[in-house]
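Omission of a single protein chain aside, the complex is shown with its protein chains in their original locations.
Right after this comes chain A.
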Amino acid sequence: MRPLTIDELKKLFEKLSKYIGKNVEHLLKNPSEAHAFRLQKDRVYYVSESLIKASQSLPSETILSLGTCFGKFTKSKNFKLHITALDVISKYALYKVWVKPSSEMQFLYGNNVPKSGLGRMTDEVPQYGGVVVLSMNDVPLGFGVAAQSTGQCKELEPTGNVVLHQGDVGEYLRTEDDIY
């Protein structure tokens, strides 16, 4: 377990800022308790200071997981966001998309969100901006990338994709083994 290098931090923040923009600052300055990012076996964890201190007495190889897993660095050193970060992301998300109950399940099985399933959407979502997908009663379901900007979505045909799927809560069941 170690802190992230500057290059790794950059990659992490680049990815996070797509979803929550400047709000990354709130993660760094957590009012409840100081938190920090830690790397353990290529996975990035968001860990409270007390937990970091408690884990310091453990040999690094024995730690399987700690704090909140945000994602992992792939073999080609890109950062991939995991669904476990959804809690934090949905709290500070800039762009949100609400999905109709009828296409909720579709999304939860790992499919994109078509225009026909679109319930509501934040204004001024840029194309390829990171969005959080919520059900109509404000339960976060996952996240993805806006296939079109909000303006273009209005002219889209019903089968056209609005949100390209990146992660959904269904992964807790589907990829249970390597999610943390």
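Simple rule for what comes next: a residue touches a chain if its C-beta (ideal position, glycine included) is under 8 Å from a C-beta of that chain, and two chains touch if they have at least 3 such contacts; residues count from 1.
The criterion applied here is as follows: contacts and distances are computed from a predicted model.
K.L.:
Under which of the names "Checkpoint protein", "Anaphase-promoting complex subunit 4 WD40 domain-containing protein", "Ribosome biogenesis regulatory protein" or "Vacuolar protein sorting-associated protein 35" is the non-displayed chain listed in UniProt?
P.N.:
Options "Checkpoint protein", "Anaphase-promoting complex subunit 4 WD40 domain-containing protein", "Ribosome biogenesis regulatory protein" or "Vacuolar protein sorting-associated protein 35" considered; the missing chain's recorded name is "Ribosome biogenesis regulatory protein".
K.L.:
Under the stated touch rule, tell me which residues of chain A contact the chain that is not displayed.
P.N.:
Contacting residues on chain A, toward the hidden partner: 2-6, 9-10, 13-14, 17, 21-22, 24-25, 28-29, 34, 36-37, 49, 76.
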